[in-house]
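One protein chain is absent from this view; the other protein chains keep their places.
When the chains are written out, they are named A, B and C in that same order, and each has its own residue count from 1.
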Amino acid sequence: MLNIADLQQRLREFAAARQWQPYQTPKNLAMALVVEAAELVEIFQWLTPEESQALRNQPQQHQHLGEEIADVLLYLLQIADQCQVDIPAAVERKLVLNAQKHPAPPADPAP
Amino acid sequence: MLNIADLQQRLREFAAARQWQPYQTPKNLAMALVVEAAELVEIFQWLTPEESQALRNQPQQHQHLGEEIADVLLYLLQIADQCQVDIPAAVERKLVLNAQKHPAPPADPAP
Amino acid sequence: MLNIADLQQRLREFAAARQWQPYQTPKNLAMALVVEAAELVEIFQWLTPEESQALRNQPQQHQHLGEEIADVLLYLLQIADQCQVDIPAAVERKLVLNAQKHPAPPADPAP
Partner (left out) sequence: MLNIADLQQRLREFAAARQWQPYQTPKNLAMALVVEAAELVEIFQWLTPEESQALRNQPQQHQHLGEEIADVLLYLLQIADQCQVDIPAAVERKLVLNAQKHPAPPADPAP
């Protein structure tokens, strides 16, 4: 379970203590988000598909990946906080849209 | 609260029902992640900083932003699932690293 | 041969005729650049390495790729124009840096 409201509160305090609020507009946070997403891409850029699947067994790369996943998530939480997006509600709504866009094929009938 | 394990389970079932597993390597999911992050950036690209802060009052753009936030999060959950990254633990670890990298300045003393 | 100065002049006139100059700060153009780069990534995201190499034989995808390459290049030219970066000089300088960073291994000696 991820406590979104608690994390958003801690990120707000972290930014306030460093007087970062003027910099943290949604626009700038969106830029920071894509920079972190690209750093996550960088981990995989020269790997084969198979190597990318085996990364979980490489302790150093696995830890690095965890840091980049956290970076992306923390900026996402800050954008949602500033723009008052309810993340769990947005996720449920998007899952419905995805299911409508990509209907599941019928399951194979019993023989 | 976001139920990470439940969402990851539903995403696994969604992909399996569509036989998408061969496509969903961590490498490919990382590419999809940065594509979605860039779609989020696109919302803000021509806005002034002030307009980006007022976006929460634009119902259509606010809804669009929610969809892109959900898209980024859903790919992030799938990457973490496949690579066995414990997201809450990775986030707590990264928050400690961030605090070490950017120490808070001392609070102003009482007068 | 690509006539950089001519293209930059035409892009300046295109923006001026549409009164787009206030929007085309280097910051906003950088955002547009990464959005277009991600659209290029999107073409390849679910392809195998082999399919990505065979894309040149798919007329529709090949044409789409040409459009995204052009989009990335046109934003790059506009950023360089506004920030007064001499692209051919920057490229030559970077090629020297790359050769220093990644020295070529010695060629195999004759037997």
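List of remarks:
Everything below uses one rule, namely that contacts are C-beta pairs under 8 Å (C-beta built on N, C-alpha and C of every residue); 3 or more make two chains touch, one makes a residue touch a chain.
Source: prediction; values computed, not measured.
Residues of subunit A that touch the chain left out of the display are 23, 28, 31-32, 34-35, 37-39, 41-42, 44-46.
Interface residues of subunit C with the unshown chain, by the touch rule above, are 1-4, 7, 10, 14, 17-19, 25-28, 30-31, 33-34, 37-38, 40-41, 43-44, 47-49, 52-53, 55-56, 62, 65-67, 69-74, 76, 79-80, 82-91, 93-95, 97-99, 102, 104-105, 107. Panel shows subunit B; residues 30-31, 34, 38, 48-49 of it touch the chain omitted from the view.
Definition applied: only the chains that are shown with their structure count from here on.
For the pair subunit A and subunit B, the distance between C-alpha centroids works out to 2 Å.
With centres defined as mean CA coordinates, subunit C is found 27 Å away from subunit B.
Residue positions of subunit A with contacts to 2 or more other chains are 30-31, 34, 38, 48-49.
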